[in-house]
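For this depiction, one protein chain was excluded, whereas all remaining protein chains were kept in their positions.
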């Protein structure tokens, strides 16, 4: 771990700070666990009481926090400041380097410069791997896949043939991109497979969490827009189009052909039916089940999902009725 | 891609068509994206307005669609016709061939003719692999597994020891078959494992989506009936028995020992408790939570799930009460 002067931290995050400037910081920790050589942060007001008891040597806090603790570094967004500090000095992790002799790489694949490939990974015919891509052990990259520069594929990722992954993407272990969409035509008492001949396009700067799945399109493309971040165990159906800079929290499921505008947030376990339009900047509550279109900027919640105001009024009404019947 | 005469397409699907018969079709696309050399289809009435604007060279439409566009090929079931056309001419995908020298195959395993095995796959003692089976890279097949002819196991599938997979099955990346069921006996403050000594039997023509899991039985068998199609991230508990030709959409969960009749449909994120009986042809709504048996042919919905009619009446009543209280 590095030793960093508080001075340098304050300069990086552009914060207001009145304390001792030469103090050395050697790590980052939670308010509860931090030692005097570590910096901590207040990211959620429910932890504010811990500001008084923490032993941290410096504290990233919101501009408007009360008190005058000399350790306070006041910033507009402590989470963003934390991201800057950790990325700059404290995010070292073991790096894969070189191309393992135990990988199976098609002679018809194209690898950019400085590509790392772990053992037991496979790269198929015609795949194009950009510069500085890291492909960990046991990753499967089928024929015709393209991966943009700087992307990281953690162990045991599977990319089906012909899918496109953008630059600086991060795909965590167990992610599956391009498996067949769930498309069948029922005839004569049997479900006949509709071959899924489309593909998947994951744009730049997308992160996808462990064991999430993105199905290839029946026809055309399933799209994950630039800068969108997807958590673990999320399901994206065939021909879904997710806008840019969306956040999909774990176990969310989006059924086929649904379109999300940019900056949509879907909280954990939310589900969205197929063939819907979810407007730009819409917010979907945790464990909500969305069966209808959602307008731009709307907030919906509940199973079935309704506008947040209606949800709150329903809840209040039920409570009142219940109180009366006692 | 092939070039196919519209004539031949009409003959294959048995459709009614009045347009130019020599036109060549070179691919399949959505109404929005199709060019004049591509065929498209109307699978969902919400896309009917696009019939007027699509540039597609031919159109698979339902028998009763209005208008007299010369491109219309009228059929009873456009989805089924699409499946036929794509399967016949447009579903080419890269095929694995041969047995990789980088696979680890027990000398005590038996491989049929024309089996393909990718690198870093393992096949255990006593496994029996049928003719024309495709086993992609990094698939794990443990001892005593049997796989019927023509089945496809995509990369990173795991089949635990002794499980049986039928013929013409498709298992997508990350599928796990035969992991231990969740069985514990609590005694003295600790949960003691009940060894799961049963197995899993997946019958013929089953497809299972990416990262879905099917647990082995505690005793006896967990069964997935013939022709059943399972989407991604679905959980099938130990000793569950799923009937034939069911459809389980993504993120569905079925708890232990529950039995499904044939032709049950469970929409996305539905959950079903253990030890229940879901009748033949029953339909379970999306995000529904089923805590009781469901009779043959019934449709249930909601959390907790109730018959569809009761659900609709509850919803209407709440809306009325809400309007009154405003």
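Just so it is clear, A and B label the chains in written order, and each chain counts residues from 1 on its own.
Quick note on the criterion: a contact is a pair of C-beta atoms (placed from the backbone, for glycine too) under 8 Å apart; a residue touches a chain by one contact, two chains touch by 3 or more.
These numbers come from a predicted model, not from an experiment.
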Next item on the list: Consider the whole complex, including the chain that is not shown, and state which of A:54, A:211 or A:273 touches that chain.
Entry: A:211
Note to self: Looking at the full complex, which residue from B:156, B:170, B:224 or B:247 touches the chain that isn't shown here?
What the structure shows: B:156
Notebook entry, point to check: Which residue numbers on subunit B touch the omitted chain?
Noted result: 104, 120, 122, 124-125, 138, 140, 142-144, 156, 158, 160-161, 174, 176, 179-180, 182-187, 189-195, 197, 211, 213, 215, 219-220, 233, 235, 237, 239, 251, 253, 255, 269, 271, 273, 275, 289, 291, 303-304, 310, 313-314, 317, 321
Notebook entry, point to check: Which residues does subunit A use to touch the chain missing from this display?
Noted result: 28-30, 33, 44, 46, 77, 79-84, 86-87, 90-91, 93-94, 100, 102, 118-120, 136-138, 154-156, 170, 172-174, 205, 207, 209-211, 227, 229, 231-233, 245, 247, 249-251, 268-269, 286-287, 302-303, 315, 318, 321-322, 325
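As a convention for this text, only the chains that are shown with their structure count from here on.
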Note to self: Rounded to a whole Å, what is the gap between the Cα centroids of subunit A and subunit B?
What the structure shows: 27
